[in-house]
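The structure under discussion appears below in the form of structure tokens.
One chain of protein is taken out of this complex; the other chains stay put.
Per-chain residue numbering starts at 1, and chain names A, B and C are given in the order in which the chains are listed.
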Amino acid sequence: MATVQVNFFSKSMRREVSFNALLPVDLPVIPGQSETAIQQQPLKSLYLLNGYSGNQWDWITFTRIRELADRYRIAVFMPAGENHFYVDDEDKGELYGQYVGQELVAFTRELFPLSTRREHTFIGGLSMGGYGAIRNGLKYAEHFGGIIALSSAILPYKIANAEPGYSDGIADYKYFTRVFGDLSKLEGSDKDPEALVMQLKESGALIPNIYMACGTEDFLLDVNQRFRDFLLREHVPVTYTESAGVHNWDFWNDYITLALDWLASNEPSEQ
Amino acid sequence: MATVQVNFFSKSMRREVSFNALLPVDLPVIPGQSETAIQQQPLKSLYLLNGYSGNQWDWITFTRIRELADRYRIAVFMPAGENHFYVDDEDKGELYGQYVGQELVAFTRELFPLSTRREHTFIGGLSMGGYGAIRNGLKYAEHFGGIIALSSAILPYKIANAEPGYSDGIADYKYFTRVFGDLSKLEGSDKDPEALVMQLKESGALIPNIYMACGTEDFLLDVNQRFRDFLLREHVPVTYTESAGVHNWDFWNDYITLALDWLASNEPSEQ
Amino acid sequence: MATVQVNFFSKSMRREVSFNALLPVDLPVIPGQSETAIQQQPLKSLYLLNGYSGNQWDWITFTRIRELADRYRIAVFMPAGENHFYVDDEDKGELYGQYVGQELVAFTRELFPLSTRREHTFIGGLSMGGYGAIRNGLKYAEHFGGIIALSSAILPYKIANAEPGYSDGIADYKYFTRVFGDLSKLEGSDKDPEALVMQLKESGALIPNIYMACGTEDFLLDVNQRFRDFLLREHVPVTYTESAGVHNWDFWNDYITLALDWLASNEPSEQ
Partner (left out) sequence: MATVQVNFFSKSMRREVSFNALLPVDLPVIPGQSETAIQQQPLKSLYLLNGYSGNQWDWITFTRIRELADRYRIAVFMPAGENHFYVDDEDKGELYGQYVGQELVAFTRELFPLSTRREHTFIGGLSMGGYGAIRNGLKYAEHFGGIIALSSAILPYKIANAEPGYSDGIADYKYFTRVFGDLSKLEGSDKDPEALVMQLKESGALIPNIYMACGTEDFLLDVNQRFRDFLLREHVPVTYTESAGVHNWDFWNDYITLALDWLASNEPSEQ
């Protein structure tokens, strides 16, 4: 397992950015355990997004993702979300959506020995990063065979058409407008997961496999259920799990394991 | 010399951010050179800001700042500017100015053995970071005994009252409005270095010592000369140097050395 | 929580070395969770040692130690063991024991806001690092109020008086001689935990509180039981736990949590 910190100039972000990577190209030798042969074929990859207030170190330090990357032989790339919900800020020239949905995929494939096949490429995240995985997994559906969305902050359900003065206790109207743009135009836009799904259906494009999980005591349970219901109504396959839990790392550490299990047993067929 | 990468939750930025630090608390032992005794008194500190398109790694990898930190026994802290000119984005809740001018100073003093005296605390930068050093050195003048401003992008001279459609080849009206706010209100605001100087003068507050340098072939020469002329007109002490050079690391590597020389020989008297 | 990578010149090692640190001087703000006030008193500290084949990244990436450091408000320092069992190599001038038992404690206290009290200072580790914690916790008992020893490779029980040709499947006579020196002189030396305990008892010095744990399927179970039996026979207090488990991160992730629980509830009385 190579654990890697990368710093590079992102054209989408117009500046040097940092991400962390886990690359199971070698295997640790632990006394008392037998060594496994390494598969030398191109690696599967998972782009894994942090939540609000976190950065590229969250997943690697708060969960046991390193071991999972080894166990499932999957490269994991963790960029920094910078509280911008992985959507583009065109005015400032920080195209977070394009960065994680497109440039980072291309750049990591250029730098590392990765499979370039859609069915070997996944995007996941928690909370803000769960939204980011859904939004960019759908927006750039041609790149991703699967989406892992944990405790997702599918905020368009809450803030679409919000008016000045709106606040949900975490952030307010000004913040949401800064990040999502004109809130009266959010519904139906490419930041609205339902609109993105409908667009893929209409064009006959492939929709990534979707895995969702949320704790039953999570304050975001309602929007996760609502998106699940929408997917079911639209006959879009989704694996959805709920269990006792709140919005914390105990839940995410457990469910990233289950999600990678799901990935391994539901590998998209070759297309 | 301890070289340190720090990641912490910034309240001003509302998220985990990273900065690099150089802390001359020990000394390398190099064969053939005699070991110097280490002074154990609290360290002087320099907050050193990168330019547009760069991040916290620029100074440490593009210049020989590590050796200079050792030679001048000064701790150096390098945050990431993220193309935001070190001014606050209140809507998004990313208070870059408050972060580098206030929180980072307080946080590093809490974490490391630094002098808490104004005359031992400095802020510097290049290009966008030169502007950031001038702006935040003046805005938070109670924290800083000196300002080092290299090839500074003192953009208010250029973009104040700019109108839609304005572009300077690097960025455009939308970007500048995103970063600096309403451009028709820029003049006289706390993002206008001249206004900040006048305010300090009027209140009788101490103005940090200022060191400026710019290459004679630099595309930002005019705004550097203009600010120098303003300072001279207002009888604000400034050390200003020009020499053949463009907007690049050859110039900055040379002048950060000269600037630290200047710092050492112009240490503010105790006040 | 500041997560920190440090690189510095170690006099004990005669070269630049790297360690990782977790410093709970701030707290993350997670949406949906209330913010806790930060205690501003000097931090307790734990020097946490990796096993054979690992380095300073093991604990931080394989376990959830970051959250535990936050929860228990304890600074954690993770140096790299470099397969040398945390004992000195005097010929080469790499004094691993002195480095982790003495210099690193002094250096981190100089660099960070740590409590300098013995009863706030702990050493722990797993496998090779469990031995390292026992050996250096006893050798430098004046620095440490407690020892956490998980699945400890207390090898002197196995290799004392080993002869050329000896091999235990992991390493051989030449390796053990390189690391531990003359194996015929190991018993009774300062690399023999029993001898170190007897010496402390004889001199009337304080012995650190000891926490030991080992999996019942661990290939090192016998030496852990043997050292426990010795401690009990000598009336040296020890908290010893066994449960189903092998020599892997599942066990260590569980037991570092239990060990920090034990630390918190068995804080040494002030002396």
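The working rule: a contact is a pair of C-beta atoms (placed from the backbone, for glycine too) under 8 Å apart; a residue touches a chain by one contact, two chains touch by 3 or more.
Note that the structure is a prediction, hence the values are computed from the model and not measured.
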item: Identified contact with the non-displayed chain, of B:Q102, B:S115, B:N253 or B:N266; value: B:N253
item: Those residues of chain A which, in the complete complex, touch the missing chain; value: 1-9, 11, 14, 16, 23, 25-29, 107, 110-113
item: Missing-partner contacts on chain B, residue numbers; value: 3, 28-33, 52-54, 57, 60-64, 66-67, 127, 169-170, 218-219, 246-249, 253
item: Positions on chain C where the hidden chain makes contact; value: 7, 9, 14-18, 52-55, 57-58, 80, 82-84, 89-94, 171, 174-175, 177-179
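The working rule: only the chains that are shown with their structure count from here on.
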item: Most distant chain from chain B by Cα centroid; value: C
item: Same or different residue numbers at the chain A/chain B copy interface, by half rule; value: same
item: Whole-Å gap separating chain B and chain C, where each centre is the average of the chain's CA atoms; value: 42
item: Residue numbers of chain B (touch at least two other chains); value: 7, 9, 14, 16
